[in-house]
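Structure provided below as structure tokens; questions to follow.
Of the protein chains in this complex, all but one are displayed in their positions.
Entry: chain A
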Amino acid sequence: MSEAPDLPLWAALLVSVLVLLGAVIALIGSIGLLRLPDFYSRVHAPSLGATVGAGCLLVGSMICFSVLQGRMLVHELLIALFLTITTPVTLMLLARAALHRDRVERNGDAPERDPEPIDIA
């Protein structure tokens, strides 16, 4: 980042706050992987980093490079878009594979059959 000193103070502050915030949120997600008790609960943790965590980093990146180059650079939107539409695929696959395994093994980690569905009129 040889260009970093060219960033005006307000932008530098804003970008560093956003990047730090995004990193902290992703870190909390990773701590969740460590602290949550079972597989299905752990699946929830990385979503923190993939949603608001990634969002903060991407907005920070947009501001940083837009200011440095003096024009709107918003191609980070594509990263956000692809992240949003691809994470569910992986997480769903993992959850279903785990459910299948637990039901075949009958190890008590997952319910034998689906709970009775809730109806709301």
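Simple rule for what comes next: contacts are C-beta pairs under 8 Å (C-beta built on N, C-alpha and C of every residue); 3 or more make two chains touch, one makes a residue touch a chain; residues count from 1.
The working rule: contacts and distances are computed from a predicted model.
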Per UniProt record, missing subunit out of "Na+/H+ antiporter subunit E", "Spermidine/putrescine import ATP-binding protein PotA", "ABC transporter permease subunit" or "Ion-translocating oxidoreductase complex subunit E" is "Na+/H+ antiporter subunit E"
Touching the hidden chain in the complete assembly: which of A:37, A:70 or A:108 does that? A:37
What chain A residues would touch the chain not displayed? 25, 28-29, 31-32, 35-38, 40-41, 43-45, 47-48, 50-52, 73-75, 77-78, 84-85, 87-88, 91-92, 95-96, 99, 110-111, 114-120
